[in-house]
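All protein chains but one are shown at their positions in the complex.
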Amino acid sequence: MEMVRSHILVCAGTGCTSSRSPEILEALEKELAQQGLDKEVRVVKTGCFGLCALGPIMVVYPEGAFYSMVTPDDVPEIVSEHILKGRIVTRLLYQETVVDDSTIKNLNHTKFYEKQLRVALRNCGVINPEKIEEYIALDGYEALGRVLTSMQPQEVIDVVKASGLRGRGGAGFPTGMKWQFAMQSAGDIKYVCCNADEGDPGAFMDRSVLEGDPHVVLEAMTIAGYAIGAHQGYIYVRAEYPIAIHRLEIAIAQAREMGFLGENIFESGFDFDIELRLGSGAFVCGEETALMTSIEGNRGEPRYRPPFPAVKGLFGKPTILNNVETYANIPQIFIKGAEWFSSMGTETSKGTKVFCLVGKITNTGLVEIPMGTTLREIIEEIGGGIPNGKKFKAAQTGGPSGGCIPAALIDTHIDYENLTAIGAMMGSGGLIVMDEDTCMVDIARYFLDFTVDESCGKCVPCRIGTKRLLEMLDKIVEGKGTVEMLDEMQELCNHIKDNSLCALGQTAPNPVLSTLRYFKDEYMAHVVDKKCPAGVCKDLLSYSIIAEKCKGCTACARVCPVGAISGVVKEPHTIDTDKCIKCGACIEKCKFDAIVKV
Amino acid sequence: MKSLAELAKLREQMQSEVNLRHDSASDTRVVVGMATCGIAAGARPVLSAFVEEVSRRQLKNIMVTQTGCIGMCALEPIVEVTAPGQDKITYVKMTPEKVSKIVSDHLVNGIPVTEYTVGAQQ
Partner (left out) sequence: MAKRKTAVAFKGTEEQEGQLLAFIEQHRSMQGNLMPVLQKAQEIYGYLPIEVQKIIAKELGIPLAEVYGVVTFYAQFTLNPKGEYKIAVCLGTACYVKGSGDVLDRISRKLGIESGGITPDGKFSLDATRCIGACGLAPVMTINDDVYGRLNLDEVDGIIEKYM
């Protein structure tokens, strides 16, 4: 019998794969074989651990040693020191886990993980997503078995309702209600869809679930199919997620082979199968009716509601659509009970939420927290604060549909209602942290640029309204804005919000409205003083050289792509502001901090 | 997949695949000295024997690991067992044959095998 004494987990999520984790895996397998350890040590490819900023990540069990920023060159040392001699390679450890020379803390006791509660992500970074056996070992498919062998569809829906689970993809509609409507719709043919078209820039939680724990989605969709009376499921996944697609294909094949998908599952007489459909890069397809139109093979334009998809959805049949993270919660609700789930979170928002913590933050990565956690806890404790001693200015949630939370509201408890009340939204879970160097007008313009690009063009308020709004913002960042323009923008925003056909248009003005609300002074600085306080908007600033600091080293003049800098060696230089294109190359090159943006 | 019982059986078999991976702070630790002297004295078969025995009996919350030189090279192979809340017990001049008694008496029933300990040898 093969005896394994140690497991080495290597992250094969997109972040770590991009920073060469496949080479580490290869080096590791080679080194272990060379040292004759390949029989007693198992190498496991896992999904995302969440601490992407420290990738590539490797964890060695049973000790639980968490190595970060590993390179292929480090592998021989890890094998000969740690695996062979049992001496942990302290220099490569995530420093938070080091207590003293001989002791390490478990990862769960570090600041990044301590406040987290992993429900949707429980298997990510723990199991090998390409092995159904590991999923089964951690209670996989148990929920499906119990549901199919001992529960009626209505009982299934009652459990989901009692749990208080709400949609994790944006608006937060109660999942159980959605299922109930679809169940009550008449018809023999119904569909279960999974929205894995994660389009919000700066959000990757769904991808991490698909890459780290694909079976959980299949299991949940099958449960949903049984509850509403559907026999076919579709997962609509972004074509930009090749690793997720690959793992889903493997998972579907394994589930079919073991009889968790297909005919007569658990001998209950229930049949269900799942097909993958690839999205082709249209943000609007994250909207439910547009997603269905796209699966049907058309331009992904939204449809008018009602009729709602629960009545008339995909191919004109009753359909439910939930997002990946919503499904990832389902199996555990059946194993641990609706009460367990509803004991987490706040009055109206139960359970946990996964956020992608990105931007100007020390611990970039994936975090899962109980609803009701404050933004301060996320940013300062879990996220480790803002790097380079800068000041926190705002956090943006909900992507192009969401808004900004200013520093003054950092103690807000995160749940659906609180975020909506302050003009932001839960959205799918992107949480972008901004510091004092971020210009809020520029950010609003960035999101508008995105929605203008992604507007499908079907309805006028969205197609033309967002375009006009963007033109106004363009003028403001170019220094051609007026104070009246701010009022006009406000009015136009309200029109777009009220009159657009789908959520894309209805929420498109949010980034503008929330920045106008909390950062009016920055807008005023742009339109009245014609200045960008953060020093971002190029047309509103010019570069100049502080003569006292300039040593005349000529480094700036040599790097300037347009020859705007002139001067004699060892004499202070000057910048010709007419020629200058404000590329910033000179600032980077100057060793004496003599060049400033004013 | 036909029934919950079949699934449970499969899960049971698969448990050993993943049970190394958990927060091990509350585990009983079995630490085998695996520096050059330990390996030369035969620590590797001892380590394998522990892993095998623990897995064969499907013991939970036991962490078998290794360390560098424990510092008493003449007494190698050395194994230290630390149960939560108890003093460390050090076994010396270990052989694979001694392993099964330590597992059954000490790890399962909590009674150290005094005749193998460092105290008995000195």
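When the chains are written out, they are named A and B in that same order, and each has its own residue count from 1.
Going forward, a residue touches a chain if its C-beta (ideal position, glycine included) is under 8 Å from a C-beta of that chain, and two chains touch if they have at least 3 such contacts.
All values reported here derive from a predicted model rather than from experimental measurement.
Taking the whole complex into account, name the chains on display that the unshown chain touches.
A
Among A:H7, A:K131 or A:R207, which one is in touch with the chain left out?
Residue touching the chain left out of view: A:R207.
Specify the residue from the set A:G47, A:G145, A:G167 or A:G359 that touches the hidden chain.
A:G359
Identify the residue among A:S280, A:T348 or A:T577 that touches the chain left out of the display.
Of the candidates A:S280, A:T348 or A:T577, A:S280 is in touch with the missing chain.
In the complete assembly, which of A:S6, A:T175, A:Q254 or A:S294 touches the absent chain?
Considering the complete complex, A:S294 is the one touching the chain left out.
For chain A, which residues lie in contact with the unshown chain of the complex?
Against the missing chain, chain A presents residues 14-15, 17-19, 52-53, 55, 198-204, 207, 239-241, 277-283, 294-300, 315, 356, 358-360, 364-365, 396, 399, 430, 432, 434, 438, 443, 446-447, 453, 456, 561, 583-585, 588.
Note that only the chains that are shown with their structure count from here on.
Enumerate the contact residues on chain A facing chain B in the complex.
Listed in rising order, the residues are 1, 3-7, 9, 40, 61-64, 84-87, 106, 108-109, 126-127, 131, 133-134, 136-139, 141-142, 145-146, 149, 258-260, 265-267.
Hey, which residues of chain B end up touching chain A in the complex?
Against chain A, the touching part of chain B is residues 1-4, 7, 10-11, 14-15, 17-18, 20-21, 23-25, 27, 31-35, 47-48, 51-52, 55-56, 63-68.
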